[in-house]
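Take this structure first; my questions come after.
The complex is shown incomplete by one protein chain, all other protein chains being positioned as in the whole.
For chain A:
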Amino acid sequence: MAQPLVKKDDDRDDEAEYSPFMGIEKGAVLQEARVFNDPQLDPRRCSQVITKLLYLLNQGETFTKVEATEVFFAVTKLFQSKDVGLRRMLYLMIKELSPSADEVIIVTSSLMKDMNSKTDMYRANAIRVLCRITDGVLLTQIERYLKQAIVDKNPVVASAALVSGIHLLQTNPEVVKRWSNEVQEAVQSRAALVQFHALALLHQIRQNDRLAVSKLVTSLTRGTVRSPLAQCLLIRYTSQSASNSQGGDRPFYDFLEGCLRHKAEMVIFEAARAITELSGVTSRELTPAITVLQLFLSSSKPVLRFAAVRTLNKVAMTHPMAVTNCNIDMESLISDQNRSIATLAITTLLKTGNESSVDRLMKQITNFMSDIADEFKIVVVEAIRSLCLKFPLKYRSLMNFLSNILREEGGFEYKKAIVDSIVILIRDIPDAKENGLLHLCEFIEDCEFTYLSTQILHFLGIEGPKTSDPSKYIRYIYNRVHLENATVRAAAVSTLAKFGAMVDALKPRIFVLLRRCLFDSDDEVRDRATLYLNTLGGDGEVVETDKGVKEFLFGALDIPLVNLETSLRNYEASEDAFDINSVPKEVKSQPLAEKKAPGKKQPTGLGAPPAAPPTTVDAYERLLSSIPELASLGKPFKSSAPTELTEAETEYAVNVVKHIYDRHVVFQYNCTNTIPEQQLEEVSVVVDSSDAEEFGFVLSKPLRSLPYDSPGQTFVVFEKPEGVPAVGKFSNTLKFIVKEVDPNTGEADEDGVDDEYQLEELEVVSADYMQKVGISNFRNAWESLDADLERVDEYGLGPRESLAEAVNAVISLLGMQPCEGTEAVPSNSRSHTCLLSGVFIGNTRVLARLQFGLTGPKEVAMKLAVRSDDIAVSDAIHEIVASG
């Protein structure tokens, strides 16, 4: 390490001498490029200039369009020279300049000549250049030569043509697909790399034809494959077709296992990795793969160790037992020079470790932690957290470890990871609570991150009062009021107040402390202190704080913050105070759908439902209340996402939004006229509700006129029994009067013709009666609901594509909000628990806990437990599932 440093000092003075590109400048080099035009070319000089140009491009310099064109034209002159070296620099330059289609023509003939040259090097390079810059038209002209090149005797030429084919397949698949006979022949080539390139191309040509791929793979697995790279490809294709084939037996497993004995390490590894990634792999199948990976762990090559430990780390997530044999080798890797390897080894050990080895492991990790970077430490902290959740009895040593590293130096992300872990442990392991809270208290004594201090203070306020001796936390919290910045002080005041509200014995002392805060220099701190003193009754005698006050001060605001923000923005100061109940509780439609929207509109601005006018709940409400007939219905309980009732790119685009009220259903049809020569008038939708017996027609509100490309709405209102989640199908017909529009004046004819347009059916389903309302802490909410109102039942969901598919189907059937990220199902898992929350019509909170399991091959069973405020609603949810 020292050597280059010294050297650098020595060289600094003559640096100008040794770098041929010192002080290089684009303008000057472009001037120099004029030598390309000399009648008597100097190949050496020209090569140097090209190298300079390439150097500039390599350093990130860009040429303007004009400069690039000029250089390109100058460079083409160099085809006159016969100098091989110059010719190859010329090829490089053309590739870097990536000329435009009209420029390409100029070099085409020269390149085509080179393609047929006797010099192999010319042929190979000319093919690569030409294929790089070519377009479809030119390609058909040179196709014949390319086909020849693929089966050329010279491997360099054949490889050049094949690799070019791989690239061209992306842009001109129909041309490349015609080469499959030649490619097939090249697969049999004796040259190792030609075989590799041919195999890659052939597979890409045929990848959509499963049968062909499986045939190809079968024939090759029996034959000989010379290049290790080609063998790796074969392994990938094999495992792909194995995962596509249904059923339990794996005809290709023997081939994969055989590859574990190959002489090239990359093949062995590829095969071992392929085996570990087989879906539903058994431990017997895993064993040979794990054995070779274990050997790699003690290799002298870091890359090999890394590859092995990375793969084992993944295996440990699904099959921890299979990896335990490697634990000894893994432990020695903790001291590996390469910290990436060491970190992977540690996290693997943490995943596979058993209860008895935890203490020993923690000792080793402690030494290790001091010399790795923060990002690795975060990985370790996360692994420790999951280990602790796995072995709750070991919380003491793990918690101690976390608190120790919390005291050491570290950046924000790292500290946050530790604090988050402690918080999770406190939440999930009741025994760890007091211990953990004290660690956190100590941490905020000396914490430089405001964000973390406030988070911890908030958490203390929730958990602290529930402990056996809440008073011991007061000192830590009150210290913050003295020593911290305003944000933390304000948070500390709130926490103190929470203790006061929850623990009557502490009230007098808390009041004393809060009164002192009235003299704080910061407004917010004083305001909070005043508010708490007044509401908690600090000026009178000690009384039990009543529930309403607690709810007011500390109750959760079960409104999505986004919605609250929009409502506050829209609120105009007036006589009426802002009503928090007017804020919609519905979680806004997924941002994914919103992202898609602009793309949809792009093509012409027509076919797509143009800006299905208001997308947010809020905007719907404004729209509905602006129509007198609808305003009288009250406030809608829920508005669905728009459903398309027409195919894309039809004459009239219509989608529908279902607004659910307590006693009514309103269908809002968003219509767009996509024919410029027409204006529609008196547009209405005739709805046939014969398949929806519980609904009765009330009124229809037609749209007066629908000019070209400006969306309008028409409404239909139905009545339904109050509070009942009635379902049904409705068929729709669009009725209107068509009037021709004069394209010149834009005015519509006087006379119109009655016309109809058939729309697709729409359906009101149970999910329409459910609001997606998320909650932050499912467990607490679940416990807070009466267990007597729980309804549990089991269902067979029949054969399903996958567990994830079954989970999604049930979620969309119920229309509830998944909580705590439980909608994501890890691949390969055999069971899954999903937590859902929502508000059912009639404002009844509903929580559901769904446990899915695979019973047979692809058979999914589900256990559904529902709790809600109303037993009838719990039953209704079960009915939805039972009938859905």
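In this text, contacts are C-beta pairs under 8 Å (C-beta built on N, C-alpha and C of every residue); 3 or more make two chains touch, one makes a residue touch a chain; residues count from 1.
Simple rule for what comes next: contacts and distances are computed from a predicted model.
Engineer: One chain is missing here; what is its name in UniProt, given the choices "1-aminocyclopropane-1-carboxylate synthase 2-like", "NADPH oxidase 2", "Coatomer subunit zeta" or "Glutamyl-tRNA(Gln) amidotransferase subunit B, mitochondrial"?
Structural biologist: "Coatomer subunit zeta"
Engineer: Any idea which of A:104, A:233, A:683 or A:703 touches the chain not displayed?
Structural biologist: The single option touching the absent chain is A:233.
Engineer: Out of A:108, A:338 or A:435, which touches the unshown chain?
Structural biologist: Missing-chain contact among the listed residues: A:338.
Engineer: Just to verify: which one of A:128, A:377, A:507 or A:659 makes contact with the chain not shown?
Structural biologist: Of the listed residues, the one touching the omitted chain is A:128.
Engineer: Which residue, A:110, A:134, A:159 or A:732, contacts the hidden chain when the whole complex is considered?
Structural biologist: Per the contact definition at the top, the residue touching the missing chain is A:159.
Engineer: Considering the entire assembly, which residues of chain A contact the chain that has been omitted?
Structural biologist: Where chain A meets the chain not shown: residues 1, 4, 7-8, 11, 18-21, 40, 42-44, 47, 50-51, 54-55, 58-60, 62, 82-85, 87-89, 92, 95, 119, 121-122, 128, 132, 156, 159-160, 163-164, 166-167, 193, 197, 200, 203-204, 207, 228-229, 232-233, 236-237, 240, 265-266, 269-270, 273, 300-304, 306-307, 310, 337-338, 340.
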